[in-house]
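The other protein chains are all here in position, but one chain of the complex has been omitted.
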Amino acid sequence: TEIARPSGICTMMRLPYQETAEGLGAAFIGVPLDTGTSNRPGARFGPRHIRGESSMVRRYNNSTRAAPFESLMVADIGDVNVNLYDLKDSCRRIREAYQKIVRTGCVPLTLGGDHTITYPILQAVAEKYGPVGLVHIDAHTDTGDTALGEKIYHGTPFRRCVDEGLLDCKRVVQIGIRGSSYTSDPYDFCREQGFRMVLAEDCWFKSLVPLMAEIRLQMGDKPVYISFDIDGIDPSFAPGTGTPEVAGLTTGQALEIIRGCRGLNIVGCDLVEVAPIYDQSGNTALTAANLLFEMLCVLPNVKIYE
Amino acid sequence: TEIARPSGICTMMRLPYQETAEGLGAAFIGVPLDTGTSNRPGARFGPRHIRGESSMVRRYNNSTRAAPFESLMVADIGDVNVNLYDLKDSCRRIREAYQKIVRTGCVPLTLGGDHTITYPILQAVAEKYGPVGLVHIDAHTDTGDTALGEKIYHGTPFRRCVDEGLLDCKRVVQIGIRGSSYTSDPYDFCREQGFRMVLAEDCWFKSLVPLMAEIRLQMGDKPVYISFDIDGIDPSFAPGTGTPEVAGLTTGQALEIIRGCRGLNIVGCDLVEVAPIYDQSGNTALTAANLLFEMLCVLPNVKIYE
Amino acid sequence: TEIARPSGICTMMRLPYQETAEGLGAAFIGVPLDTGTSNRPGARFGPRHIRGESSMVRRYNNSTRAAPFESLMVADIGDVNVNLYDLKDSCRRIREAYQKIVRTGCVPLTLGGDHTITYPILQAVAEKYGPVGLVHIDAHTDTGDTALGEKIYHGTPFRRCVDEGLLDCKRVVQIGIRGSSYTSDPYDFCREQGFRMVLAEDCWFKSLVPLMAEIRLQMGDKPVYISFDIDGIDPSFAPGTGTPEVAGLTTGQALEIIRGCRGLNIVGCDLVEVAPIYDQSGNTALTAANLLFEMLCVLPNVKIYE
Amino acid sequence: TEIARPSGICTMMRLPYQETAEGLGAAFIGVPLDTGTSNRPGARFGPRHIRGESSMVRRYNNSTRAAPFESLMVADIGDVNVNLYDLKDSCRRIREAYQKIVRTGCVPLTLGGDHTITYPILQAVAEKYGPVGLVHIDAHTDTGDTALGEKIYHGTPFRRCVDEGLLDCKRVVQIGIRGSSYTSDPYDFCREQGFRMVLAEDCWFKSLVPLMAEIRLQMGDKPVYISFDIDGIDPSFAPGTGTPEVAGLTTGQALEIIRGCRGLNIVGCDLVEVAPIYDQSGNTALTAANLLFEMLCVLPNVKIYE
Amino acid sequence: TEIARPSGICTMMRLPYQETAEGLGAAFIGVPLDTGTSNRPGARFGPRHIRGESSMVRRYNNSTRAAPFESLMVADIGDVNVNLYDLKDSCRRIREAYQKIVRTGCVPLTLGGDHTITYPILQAVAEKYGPVGLVHIDAHTDTGDTALGEKIYHGTPFRRCVDEGLLDCKRVVQIGIRGSSYTSDPYDFCREQGFRMVLAEDCWFKSLVPLMAEIRLQMGDKPVYISFDIDGIDPSFAPGTGTPEVAGLTTGQALEIIRGCRGLNIVGCDLVEVAPIYDQSGNTALTAANLLFEMLCVLPNVKIYE
Partner (left out) sequence: TEIARPSGICTMMRLPYQETAEGLGAAFIGVPLDTGTSNRPGARFGPRHIRGESSMVRRYNNSTRAAPFESLMVADIGDVNVNLYDLKDSCRRIREAYQKIVRTGCVPLTLGGDHTITYPILQAVAEKYGPVGLVHIDAHTDTGDTALGEKIYHGTPFRRCVDEGLLDCKRVVQIGIRGSSYTSDPYDFCREQGFRMVLAEDCWFKSLVPLMAEIRLQMGDKPVYISFDIDGIDPSFAPGTGTPEVAGLTTGQALEIIRGCRGLNIVGCDLVEVAPIYDQSGNTALTAANLLFEMLCVLPNVKIYE
C-alpha cells in the first residue's frame, strides 16, 4: 500500500527491519561511528539521516532498468552497536558483526560512519572470500601509516588491509584522489602495492564510462568490494562530510562509477563519511541514499528489464 | 543491552515497533501531516525528528520518580498513513486509525503533525469515552470558525469539537494563550463555552504548580485529554514551529503543567506543531520528545517510586 | 534613481506593483502554494524569497543583449490568493486568476509554488491559445496518474493536461528527467503521447545548444509554454527544493535552455518548487530570480541590442 | 478579503504602501543600513525580514484591547535610500527623509538597521518637537564617544544626541544595560547627564510593571521617543543581532515596557539591530514585528476597547 | 591600540599567546576533544569558536567592577595536543599538560572539549593542591560508573575523581541537575559521597544569590575548582551542546553562580561541552566566552573597583 513520504519508521528505503541477515540476499546495515575522523565529526549520525532521506528513493531504477527487489531478499538489519569511547574496541565489534553477516552469504551494504569502519568490515569479508578487489572512491587514499601516534583512524584503513593481506592489490582502484598532503610522495605506497590511482584531475569535465570499462577488466570475475567515501564527490554536491577537498567528482560521475560495476562479483559495499549536521538541506544524506540504492542495483543476480 | 545513542532504528525512545495497539497500555503514534498549517509548514516531519531526538530520553523519570515501563506495555506503532493532498480525507484516515487504537483500551500518545489532527483524534476518543475534559497548552485558542473559506485547518480543531459535542466544556482549560488577533474579542467563543483561559501574561515569572492544583479540581476524575501545541512554549525554547508567538511559557512551566496532571484520568495525549526544519539544532524535537515522555509518566497506573 | 540593494519593498526586481495585468506585456505573479508536494514542503514561500533575492538582478541582459524593459511593460501583480487548506479549490482559484491575466494578452511569468499549479495555469492558457507546446525542465515527468488516491498533486499536472487536451503533445519536450521510479516503465505514458524526453544522463558534461536548435524546430511558431521545475537543476546549485534528485542539469545548461527558446512564440512561463527554508544561503531563490529574468528576456518582441 | 499568510507583497503587516507620509497618523519605514555595526553585520536586511515575518501579526491587540487601525491611518512608506558606502552621508540622507516625515505630523515607526540611525532620526524629531524624552531599551548605553577614531557608529548615537541637545536628559531611561566594558566606569557619562539606568541584573526574574509606573511619571506629558535595540532582549529570544550580550530581558518584559508606555506623548519609535542571517528560524524578525506592532498600539489616540 | 572586533588572530579575548604558563597568574587553554561524548559530537571545535566569539568581550567587568587584567598576568597558551583516536591516551596527554601548568602556580581556565577532560585536569590539580572543593554546574551529575563497557567518557569524570580521592566530597556542589535517567536512583552515589545537589527544578523562577551564600560557607577557604558544563544552562540560551536537557538554568543564574564564587580560593576553572555546529548564530560560544571571563573575574587577588 502506498505511503506518504514523510510517513513511517525510517528504515533504509522503509524496508522491513530484521535483526539478523538470515535469509537475505543483501542487507543494509549502519555503523554509527565517527571517532576515527581527523577533522569534523558527525558521521555517527550518517545512518540515521541516510535512512531518513531514503524515503525519496523508489524501488525501480529507471536509468539502468534494474529491479533489485524482484530478485533479491533485502532488509534493513539495523546498526552495529559500536563503542563510542574506544575506537579499537569498535573495530572488534564491527568485525564480529560482519563475520556473522557474511557467513550467511548475504551482501552487506553499509551506511557509515567514518572510513575507519571499512578496515574491520574487510577483515570479515576477506575471511570469507579471501583477498578482494577494491573499487575505492575517495578524495584520499586512506593509506597513511599512523596519525597522532595511532595506527587506526579514518586515514589508514587500506594500509591496515594491505598489512593483513585483505586486498588483492592488483585489483584495487582508487578514484577521485586529490588534495594537499603531508609528504612529497603520498602515493608511493599505493603505487608500490600496484593499486591503480585515478586522480580527480584526470576526471574533470568528462564521462567515466571509458574508465569503468578498463576497471571491469582489472577486476575480472573474482570478489570485489566497493568502498565509497562521500568526499570523493565534490563538496558542492556533498557538503556534509568531515574532511572535504575541493574539485572532486560530480554525482553524475559517481553514478557512472557504480553503474559501471555491473557484472562484477560484488561481495560488499559501503558508503561512508556522511556528516549530516554540516548539510542543512539534507541533500548529502539523500545523495548517499541514492548511491547505496545504485550499489544494490549492480549486485550479482539483480533482475534487469530489457 | 546498552546501546550507543546514535545507534539503532529510530522508533520513539527506541521502543519496539508493532503494527497495532493490541496488547498495549500506551502507544506512541505519529501523524505526519502539516497541510492544515496557516504559515510555515514542516510539521509533517515532526514525528521523524521527535523519534530521532528521543534517543536522549532515558527510561526513568528522575524528577517525578515515575517508572512507566515497569507498569505499562508501551510500543511505537508507527504513523497514520495520511493523505497529504486532501486535508479532509486525512481527517477521516486519522479518525479511523484512532478508532482502532482506542477500542483496544490503549492510550495514544501522538507525535504531530499540525494541530488539525486533534479534531479527528478527539472524534475517536469521544466515541469511546464520551465528551472529554481537555488540558490544552497553546499560544492560540484554535477555536476559529473558518479561514480562507474552510472549516478545517489548524486554527479550528476545538471549535469543531465543540460543534460535535466532543468536549465536556466545563472541564476545558487553555494555557499559554497570547498574540494578536483578527477580531476584537477572539476569546468570546471560549468563554461562552465555559472554558477556563489562562493567558500567557498570567504565567510570566512564576510557577504554575498552584494553577495545576486548581485544574485538577476542575478536571475531577472523568476522562481527560492533553493536547500540547509546542507553540504554547516560548519560541526561544521551541523555535521549530509554524506559527510562533512571542512571550510564551517556559519549558519549566510546561513540565509543571504535565506533571500537575498526575492523578487525572488521562485517555489520550498529543504533542503537535513541531516543524523541525526551522530548528537547526534539533532541540525543538528534543523538547517534544521529553514532553511526550512526561505525558507517559502521568498516565493512570504508572508506577511511582517513593 | 539608484537604490541600494537591501532597500525597498520586495517586488520582483523591485518593479512597480499593480493589482491587475491590464496594460502589461508581461507580468510576474506569485502562487504561494505547496500543499501538492509529496516530500519537503516550503514552496509556499518561494515567491517571497525569489522577490527578496531578485534585488541582485539588473535590468539588462549582458550575455544575450536583451533589454526587456525597453520594449515591454512589465510589473509585479502580486500573488494569487490560494486556499492553503484545499488543493482542489486552490486550483480553481489559480485558474480563474490566470483567465483574467491571459485575457488581457499579458504573458504571465509565475513564481511558484509547487508544480501542481501549472495544471490550472495551463487550463487558463490553453483556453485562450488552444493546446500549447511545452518546454518542461524537471527531474520528474510529472505525468503520474494518482498518488495516495488523489489525481491532483505535484506529480500529475501534465497527465491532467493531457487528459484535458491542453498540450500539443508532439510539441512537448521534457529535459533533465532522472531518478528512481515506482514502476518499471514510468516513461511509457510520455512516449505514448509523443513527448520528447531528454534524460539528465544525456545532458551530462556537455552544452545543450545543439539540443535547443532541435527543440526550436519541434516547437515551430505556435504557442509555447515554459515550465521550469527548479529540481531539473542539480541540487548542488538549487538545494532549496522539495523532491531533489541527484545528478541533474547545471545552471549553465539551464541558461542554454532558456536562451535557446528565443524566437519561440512563448505565451507563458513558470519557475516552480523553490523551498527556501532548505537553502540557508538564499542562492536557490537567487537562481530562480535569474531564470525568471532570462525567461522574460526571450519573450516575443523583446529588444535585442546588436 | 482574507489572505493566506504566505501570500502577497511584503509590506509591514501587508499594509498599503505609499511613497510619502502625507495623510498618515503613523508610518512604518525601513532604514536598511548596517555599516555602523562594530561586530556582526546584517541589520541592512532587518527591514526586509521584519516585513516578511510581519504576516503573522494580526490587526487587533488581544492583550491590551488596542485597535490601532480603527483610529489611525497607517501605511508602509518603504525604505530610506541609504548610502551603503558612506556612513556619514547615510546619516544626512536619513535626517532629511525624517524631516519630511515628521513635518507632516506623522509618527514614524522605524525598522532598522543598526542603532547609528537613531541619531539622524532624533535630529529630525527634535527639530520639530524640541528635546525629547527617551525610553531606550538596549544591552548597551550607546553613549561612547569614539571608536576606531570615528564619532559616528552604533555605539555613540545617544552621545551625539546629547552633544546636540536633542534629548531632555532628565527624561531619559535606559533599560536592559549589561555586558563588559572598555573602561572602569562606562556609565559615568549617562549618570552625569541625569539619565536613569536600569541594569539587566535589576530586571531578572520579575515583572517590570512597577518600573514602568515610575517611568511614566519621569516622562510626564512631553514628547517621548522609544528606541528599542533588539539586543536589549536576551539572545535566546533574539539570536539574530550583531552585538549580543548574555542575560538580558525576556520578551515578556519587553512587552511590559512597551505596554507601560501607553499614555505617553510618543512622537516616534524604532526597532533596531535585527540581523536576520544569524537567526535561521526567522523568529528574531518575528519578535521585532510584534514589538513594532505593540509600539503602534500605544501611540496617542489609538482606540482601546473596554 | 583599538582594534576592530572582526580583526586579528583569535586568541581568547585577543590576549597575547605564549607557549607555556610560565609567569602567568591565569591562563586560558583549550582542550579540543569530543570523543567522550555520548550523543552529538562537535565540542572539539569549542575552543576555536569560543576564541572567535570572545572578541565581543571587553576587559572590564561592568557589573562586578572587576578589572582582572590590572592585577593578573593572563595569556592564552593554546591547546593541549589531544589524541583524537584514543580517549584514554588523550586523558594522559591532558593530565601531563596540566601538571606543567599548575606547577607554575598559574590558574588554568579551560575551554572544552567534552566533560571527560575534567577528570585528567583534576588529577593534575589535586596532585598540587590535594582534594579540592568543586562547584559543578551541569544538567548531569557525571557520576556514572561505566557506559558501553567503558569507565572513561563524559558521563563519568566525577566518579573517577571520587575513585581517586581527588575531591573533598563535603565541599562538592552540583547545580542544575535534571533530566531522565537509566536507574531509579541515579543520585544515590552523589548523596552517599556527601555532595550537595541542587536540582534545576529548585532553581526555576528565582535568584540564586541566596544559594551562593550557602555555597561559600560550604566551600570555606580551601581550594575550589569550578567546572561549568554549558548544558547546565537551558538549551534556549546554549543550543550548541551535545546532550541538552530541557528546563535548565538561565544565563542570569549562571552569572549569579560564578559571581557568587568571589572570595573563594579558586585554583582552576573549566567551561565544557560547547558544540558550535549545533548553534548557527554562534551565541553558545559567545556565552561560553563571557562565562570564562566572569570566572577570571572572581579569581583570588583580582582587583575590584569600589
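The first chain written gets the first letter, and so on, giving A, B, C, D and E; residue counts start at 1 in each chain.
In this section, a contact is a pair of C-beta atoms (placed from the backbone, for glycine too) under 8 Å apart; a residue touches a chain by one contact, two chains touch by 3 or more.
As the structure is a prediction and not an experimental result, all values here were calculated from the model.
Within the full complex, the chain left out of the display contacts the shown chains A, C, D, E. The chain that is not drawn here is touched, among residues E:Ala21, E:Met56 or E:Val82, by E:Val82. Considering the whole complex, the residue from D:Tyr129, D:Tyr278 or D:Phe293 that touches the absent chain is D:Tyr278.
Shown as candidates are D:Glu70, D:Asp86, D:Asp185 or D:Asp221; the residue that touches the absent chain is D:Asp86. The chain that is not drawn here is touched, among residues A:Ile3, A:Leu148 or A:Ile304, by A:Leu148.
Mapped onto chain E, the footprint of the missing chain covers residues 1, 3-4, 6-11, 17, 30, 32, 44-45, 47-48, 51-52, 76, 78-84, 280. Contact between chain A and the unshown chain involves residues 38-39, 147-148, 178-187, 199-201, 204-205, 234-236, 239-240, 243-247, 278-280. On the side of chain D, touch with the chain left out of the figure occurs at residues 34-38, 40-42, 44-45, 83-89, 147-150, 152-153, 277-278.
In this text, only the chains that are shown with their structure count from here on.
Centre-to-centre spacing of chain B and chain D amounts to 37 Å, using the average Cα coordinate of each chain. The geometric centre of chain A is 55 Å away from that of chain D, both derived from CA atoms.
Computed centre separation for the pair chain A/chain E is 40 angstrom, with centres defined by C-alpha atoms.
In chain A, the residues touching two or more other chains are 4, 6, 44-45, 83-84, 280.
Pairs of chains in mutual contact: A-B, A-C, A-E, B-C, B-D, B-E, C-D, D-E.
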